[in-house]
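Structure, as structure tokens:
Of the protein chains in this complex, one is absent; all others appear in place.
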Amino acid sequence: MHTLISQFWQLTFSGAVQGFIYVLISLGYTMVYGVLRMINFANSEIFMVGTFATVVITRDLLGHPANGPDLHGATLIFTMLLCLLGSMLVSGLVAMLVELLAYRRLRSLGTNRLAPLISAIGMSIILSESVSLLTEGRAVPDPEVLHKSSLATILGANIRIDQLLVVIVAPIMFFSLQRFVNHTRLGKGIRAVSMNEETAKLMGININRVISITFLIGGLMTGASAFFFETVYEATKFNIGFNIGIAAFTAAVLGGIGNIRGAFVGGLALGLLETYASAVLGSQWKAITVFIVLIVVLLFRPNGLFGEAVQQTRV
Amino acid sequence: MSNLRDQGAEFWAKWDRPRRVTFVIASIAVAASLPFAGNFSITNILNTPISSYQDVLVYPVGMFVLMALGLNIVVGKSGMLDLGYVAFFAIGAYSMAILGTHTHLNMWEIFPIGIALAMFAGVLLGIPTLRLRGDYLAIVTMGFGEIVRITALNTQKIGGPNGIANIPSPPSLFGLKFNISHPNSFFWVVLVLILLTIWMIRRLSIRRPGRAWEAIRQDEDAAELMGVPTLKYKIWSFVLGAGVGGAAGVVYASKAIFISPDAFTFNISVLILSCVVFGGIGNIWGVVLGGVFLAYLPERIRFISNARQLVFGIVLVLVMNFRPDGILPRKKREKALLTKDDLGGKND
Amino acid sequence: MTEKILELKNLTKNFGGVVALNDVNLHVNKQEILALIGPNGAGKTTVFNMITGVYQPTSGEIIFNNKSIVGKKRFEITKGGIARTFQNIRLWGDMTALENVLTATDVHSKSGLVGSLFGSIRSRKTEKEATVKAHEILEFIGIDEYGDRLAKNLPYGVQRRLEIARAMGTGAELLLLDEPAAGFNPAEKVELGNTIKKIRDAGYTVLLIEHDMSLIMGISDRVAVLDFGVKIADDLPSVVQNDSKVIEAYLGVPTDAS
Partner (left out) sequence: MKLTSKKAIGAIAVVIVAIVAVSLVATKGTSYSYYIAYQGPLTGDNKQTGLDEIAGVKYALAKYNEAHPKAQIGLKQVDDQGSGTGASVVAPGTAKDKSIIAIVGPAFSGASIASFPYYRAAALPMISPSATKVTLTDPAVKSDFGGPYFHRIPSKDDKQGPSLAHLAIKGIKSPVVYSVNDQSSYGVGLDGFVQSTLKATPGVKVAGDDTVDGANTTLDFSATISKIKAGNANVVIYSGYYAQAAGFVKQLRNAGYKGVFASGDGTYDPGFITDAGTAAEGALLTASSAVFQDAGATITADFTKVIGSAPGTYAVEDYDATNILLNCIDQGSTTRDAIQTCINKGSFKGLMGNTISFDANGDVAGTGFINSFVVTGGAIKSTGQIK
């Protein structure tokens, strides 16, 4: 309790950083849920793959050693942009692959809901275990690209440049996505499919293409999140997606799954809540806090803060 | 369309009672004599390197078949995806470990307590969550499994990460000794549990509860509107599955002597699910086959064990995409319980 | 014969601002066939959904056998005596026709889980009785020969009939049939009409949604018309047929649209 009071603003700041990372991942869940009415179980591993993409780009592609000199100026900006785009792209492509391998065939077969769910779980195991075999199950450090310099201390909170970057860029990405979905033709197609697949089909929308693109966009956002995660935490591991995935999913449910604005509020709220809770209860109970929030939300407000019915009756 | 499962059923239908009884007894006898197969030169191909074949038959093989059958009640029969099944296994195991080391109760006495506690946990989790739809239920149950494990990990009173050691072996029963030198006795206990579970599922399947589950699995809303108290039957299915998991846990703890939270990770839930899916969701024989296959193979061929989880992942994707009903699918064509001729009173 | 079995009082339903039903009053008499008609989107299926507990009314009352059933659970409403069929067939495809009906008859079964498990005498007796009853119903509807076949493999017409049989299996007094003749040819429609009359004569009450005017005029005792969530007519078929408001509502829509 003492920590919560004395370090309130510091906790709030790092909670917000964590929260924005969740926001972008939960977009991956929410977008897919919007069009398929299904949880993309593999989204957590799409995130994990994104973190490794960042590592591979900085370490192997650009050849920055783990403890190399700090980067400055144009090199720094170039490296970071390349990492951001690279991890977005890799995650986006993996997301499309997941859709192709785990969902598409089953969708055309029209089997029950259990089958795609199980095959997505299978995909997520394949992704994480392949990485586990490749990395021998080790944590992999990411070379420090952006030096963690402290910019200022506001209300006792240490504002670091990397964290500030997340807090500024993540919302920008979020709002661009929202604009994209609301105002472009493609975005309208996605919305049409998510409202009513049959009608969308009649309107001449290529459903498979729209779904594929939705996965891609969800993957891009998740990949961006992976990049931010690496910028702040500088390490990854094959099983990194498990808890973060559940947390991001919880964030999506908290805001109202399928609702883009909900993902924003849910992610931020969960990031803060989780950080406060681990300060009060101890970090070992952090994961449990998330699960309990999830269960409570599903029980008492299954539509989340912003609606979209979870238990729609389909009569 | 017919399949292997249906052909088996056709044979079965053609047989008369003595033949069926003989077949059942023979099958049980073969299963019961499996531990001895390692001793003969023709069958010693079954022997596992490094791990002892007789012990492997108990855990993982027997244990996973048992748990897969239990999970099948939930996933296969009533169509609810439970990703936290390992929690009930853990509850059974911890009941045995805590009561066994702190009281004078032996395994046979703890057995019903462990089952009851697991079932109670099933009710506790089931009542609030079983109203949720499929994919939500999956994530909530996954969360529950993790809650149980993390709680055990952080509770120093029950050993925390160290777990609990020196769990007592059960006293002899019917002249069978139970200790580390006698894994076969444990195998026979597990076999009896498997047979009981199969009996239970078969019994329930052909009667009202089985029909209710089937209706819920196929169309829950229609079931509810046709007067099926869906929540009640979902909870029953969940609780029965939990009970089987709890039973497996009690025997496991007593056999392994030592348990710790790392025996109850999410991976185990996935493994059990893979067994159910691989063999054929909803079909007892498919589930048994899946359990035997996926639990035994990594022990027999050790190089698989390194990529064990990966193999399970691939199994889930491939089976779902290309044989969504598993290797031995559930029966496609079901004969009514009683035919019109039966009702005519010929047999009575 | 004029005893009311079901009564809707001032029934209103909003879906997020859209008024699907507005202050509808309607009653169904015992052992009659009441047809509920109206253009698409008039709120007919919404009425069914509210009677069977799928939706809760925004305001108003639903009285069944002199008791309000608003707020009751769906399976309790069915157990209480109201069963329905679905516009888009929702049988349990992987069960046989007989099992579909059997599952419905379980509504009143006293056989519990434990009894089933240990094959108690009562449980066996109930099973046997239920099977006999299920066969009777299938025979009554005229599809007993399909009893052992999986529902999903049955011909379309048989599936539609099986839906009715399943609803009857619940032992309900009041059957709500949602477009039972959809997709039928004229001959089949006539046959179905006869079956529905037979059902009524056997003591059931039928509330029917249908588009086919000739079928409705042929079998209904009374016709109620909904348009944009409002009841615009409720009378004998011959009277409704000539009601100017009804004709207006259907203007441009052929009367035999199905």
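Which chain is which? They are A, B and C, in the order written, and residues in each are numbered from 1.
As a convention for this text, contacts are C-beta pairs under 8 Å (C-beta built on N, C-alpha and C of every residue); 3 or more make two chains touch, one makes a residue touch a chain.
Predicted, not measured: the structure shown is a model, and the values here were computed from it.
Note that the absent chain touches A, B when the full complex is taken as a whole. One of A:145, A:192, A:213 or A:287 touches the chain omitted from the figure, and that residue is A:287. Only one of A:242, A:264 or A:306 touches the absent chain when the whole complex is considered: A:242. Here one chain is not drawn; of B:126, B:183, B:229 or B:313, the residue touching it is B:183. Taking the complete complex into account, residues 2-3, 6-7, 10-11, 14-15, 17-18, 66-67, 136-139, 141, 144, 148, 150, 158, 160, 233-237, 239-240, 242-244, 275, 278-279, 282-284, 286-287 of chain A touch the chain not shown. Although one chain is not drawn, its touching partners on chain B can still be listed: residues 1-4, 7, 45, 48-56, 59-60, 101, 153-154, 156, 160-163, 165-166, 180-181, 183, 256-260, 262-263, 297, 299-303, 305-306, 327-328.
Note that in this section only the chains that are shown with their structure count from here on.
Relative to the C-alpha centre of chain C, the farthest chain centre belongs to A. Centroids of chain A and chain B (each the mean of its C-alpha atoms) stand 35 Å apart. Distance from the chain B centre to the chain C centre is 41 Å, each centre being the mean of its Cα atoms.
Put simply, the C-alpha centre of chain A and that of chain C have 47 angstrom between them.
Listed for chain A are residues 313, 315, each touching two or more other chains. Shown for chain B are the residues that touch two or more other chains, namely 221, 225. Interface of chain B with chain A (complex): residues 75, 79, 81, 83, 128-129, 131-136, 138-140, 142-144, 146-147, 150-151, 153-154, 217, 221, 225, 266, 270, 273, 277, 281, 306-307, 309-310, 312-318, 320-321, 324.
Chain contact summary for the complex, chain B toward chain C: residues 200, 203-204, 207-212, 214-215, 218-219, 221-230, 236, 330, 332-340, 343. Interface residues of chain A, counted against chain B in their complex, comprise 38-39, 41, 101-102, 105-106, 109, 111-119, 121-126, 129-130, 132-133, 242, 246, 249, 253, 284-285, 287-288, 290-292, 294-295, 298-299, 302, 310-311, 313-315.
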